[in-house]
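Worksheet for the structure shown next.
All protein chains of the complex are present and in place, except for one that has been dropped.
== chain A ==
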């Protein structure tokens, strides 16, 4: 405990010193060895919520502190409480050892601190409620904060103790040492982050695959500047696999709708030309191909089945696997058999059924998906076949220069 003799009676200008103490905003109490109040200033009486004359010569208590300062609860006569910070130094009072206790009301300070802690806890609760993986970087790229989703993802992907992706790790260094698929994009990502950090770019975004052994996953990395006084970045990784799958399905549906509309227009054109030139034998095609030539129908179904298998090989990325030529040949064969769109649909259904027999469900689904595209393609080629024949006939009538489409 420090030695303090500023209030000892031997001080020459005692009156002036007492005036200074009286004007102090901090409460000052001198207590003797029994803890009895020998002196107190107005601020001390105010902090204790009592009159100075009621406190003089009363037992306040002998101060015992573990450290330099201690927090105590101050009890006011009206039942209210406040928090005080107490400091103590040894002194002398009228020739006897005494303690000088200084008191400061820190109730507001404590309330403000608590409010700050509550606000911070609230902010973290919000960040931790987000499914987006968030990390905050300082200006040098060091991770200074991460949310729960970031931690969970890191742990689920092998970084159990967050040695590679946790707070304190430099994110720029992680990117520089990335390998595999990421290695191609590292420089772009680093440049994107630095551009945002230096204010050359407002944000940076990158969509990237991050497939696990079990599932296909796509993420979007977004980088935005840290708003506030400290320079830094907020990095987020959002799982967009579902959105990407939905977008792909929507795009496929749009493409199919467009192709169907085109085919319908082509068939209408062919129909019109055929009526004008009588080039397509409509009389025979009124009867389904399956009934009028079951052999040709069966052969077409078998060919379609084979072409479905080739389409599946193409989907698996096997080079040179393309059903296109086979479909063109099949459309010509069917065209000379005067096949109609209804015959094509029957061949498609029989082909998919035949291919699906004995196949596992996932392969059956693949046949269905590939078949949906293939049947449209076949119809397109058939329409082209008829149009070519119609135009050829028309060319004969005109000058013979028109080539079939």
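Everything that follows uses one rule, which is that a contact is a pair of C-beta atoms (placed from the backbone, for glycine too) under 8 Å apart; a residue touches a chain by one contact, two chains touch by 3 or more; residues count from 1.
As a working rule, contacts and distances are computed from a predicted model.
J.: Under which of the names "2-oxoglutarate oxidoreductase subunit KorA", "(2Fe-2S)-binding protein", "Trehalose transport system permease protein SugB" or "Circadian clock protein KaiB" is the non-displayed chain listed in UniProt?
T.: "Circadian clock protein KaiB"
J.: For the full complex, which residue in A:74, A:130, A:190 or A:373 touches the chain that was left out?
T.: With A:74, A:130, A:190 or A:373 as choices, the missing chain is touched by A:74.
J.: Kindly state which of the options A:19, A:58 or A:173 is in contact with the chain not pictured.
T.: Of the candidates A:19, A:58 or A:173, A:58 is in touch with the missing chain.
J.: For the full complex, which residue in A:30, A:48 or A:339 touches the chain that was left out?
T.: Reading the full complex, the residue touching the unseen chain is A:48.
J.: On chain A, where is the contact patch with the chain that was removed from view?
T.: Touch with the absent chain occurs at residues 34-35, 48, 50, 55, 58-67, 70-75, 79, 81, 84, 86, 88.
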